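A protein chain is absent from this complex, but the other protein chains hold their places.
Right, chain A next:
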Amino acid sequence: MESSSTYENGLNLKATELRLGLPGTTDEETAVPCVRNNKRPLQEDAAAADEKCGANGKSESQNETAPPSKAQIVGWPPVQSYRKNNLQAKKHETEAGIYVKVSMDGAPYLRKIDLRVYKGYPQLLQALENMFKFTAGEYSEREGYKGSDYAPTYEDKDGDWMLVGDVPWQMFITSCKRLRIMKASEARGLGCGTV
């Protein structure tokens, strides 16, 4: 019944066409649903306004004349507002970045990283190594970081300076307040020999 030519070239202009004809009449046999997105100013969904409106959910078959991005269609997707409000709150909690300052002994300025970005210690250490151009060495529980001039340490919630790597990753990212890449000579007191 429909020819596919309207969709083939990906423009799908028909969907966004302003139609002034009487309801029930069509210009051609390949009529498509009239999305009346230009006739009335859309009210931005109050909750959606908080989200990045740049969120671009457009599919392949639409281009710049396509319907407005989904964040602007009131009441779409049809999710109960109670559910939207409750999920949104949790989303911010579980995905907010954990930004901590990173200092390195001898470096002129500090950096900041988001701990949520890393899946575990190997990725974190790799990132620190790249950022500050040093090598962290081999980690072992007994001896800390062997074979390096530096040791990565962090200040925890209690204000103590700890060696990075001793506690499980999840516990680390929730308790780490800041990172310091310490000169190995100073770091000798941590880790090995104590306990």
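Operating definition for what follows: contacts are C-beta pairs under 8 Å (C-beta built on N, C-alpha and C of every residue); 3 or more make two chains touch, one makes a residue touch a chain; residues count from 1.
Everything that follows uses one rule, which is that contacts and distances are computed from a predicted model.
Its UniProt record calls the unshown chain "F-box domain-containing protein", which is the correct pick from "Zinc finger protein 511", "Beta-hexosaminidase", "F-box domain-containing protein" or "Myotubularin phosphatase domain-containing protein".
Summary of contacts with the chain left out: across A:Lys84, A:Arg111 or A:Lys146, the touching residue is A:Lys84. Residues 1-2, 4, 7-8, 15, 19, 22-26, 31-36, 39-41, 43, 45-48, 51, 55-61, 67, 69-71, 73-84, 86-88, 90-91, 93-94, 170 of chain A touch the missing chain (whole complex, contact as defined above).
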